[in-house]
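The structure appears below as structure tokens.
Only one protein chain is missing from this complex, and each of the others stays in its spot.
On to subunit A.
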Amino acid sequence: MLDPYQLTLHTLTLRQLASAEQLAEITGQPVADVKAGLEKAVADGAVVAARGSYMIGPAGRELLDAAYPDAFAGLRATPAVAEAIEAFETGVNKRVLSLTTDWQTVEVDGARVPNDHADADYDAGILDRLGRTHEKTQKVLRPIADADPLVDRFLDRLGTALIRAEGGETDYVSGVRVDSFHTVWFQMHEHLLRVTGRERPE
């Protein structure tokens, strides 16, 4: 596993230009620890700071690339983990992207047009399928989550986004500037790729 300092750097690859609080939200680390790590990283030249937000620099990325093989050696050698990530890529990930697309656009006479969210049953149907996919994902990723507690945290945050969307906050399905289902999913996907050392397939 990554040490706390490496984990803070790693989180910056999942969410660029973030504050210490925003990074702590992703990992569940104490904000003070994240701040201390970021200050050290800035001093080391691994991270760039701008008005309370942080960006990872080339040196930080090199540090991570060097750390991953050791940190995740156990996971990468486990066949159940390889099967889980394969099932994730070909199954639930495709499904989530296709459902978010159906959420954003609807088909009218063969063309995709913006979803005006006037048909509550249509939206409810998509949220329902998204909810089922969320439950399925919890099963699919179990072998990885057992070894990496961050995955369970992503799954919890996905559940939170889903509840807000179900409550009528339509931004929480695919909005970019909030921790929407897709925002968290995108972060989790990147995390899984880095953990398993796989290339982004798309």
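Here, contacts are C-beta pairs under 8 Å (C-beta built on N, C-alpha and C of every residue); 3 or more make two chains touch, one makes a residue touch a chain; residues count from 1.
The rule we apply is simple: contacts and distances are computed from a predicted model.
*Asks:* Given the options "ABC transporter permease", "(2Fe-2S)-binding protein", "Aspartyl/glutamyl-tRNA(Asn/Gln) amidotransferase subunit C" or "Pyruvate, phosphate dikinase", which would UniProt use as the protein name of the unshown chain?
*Replies:* Record says "Pyruvate, phosphate dikinase".
*Asks:* Touching the absent chain: which residues on subunit A qualify?
*Replies:* 13-18, 50-53, 94, 97-98, 100-101, 104-109, 111, 113-114, 116-122, 124, 127-128, 131, 135-136, 139, 159, 162-164, 166-167, 174-177, 180, 182, 186-187, 189-190, 200, 202
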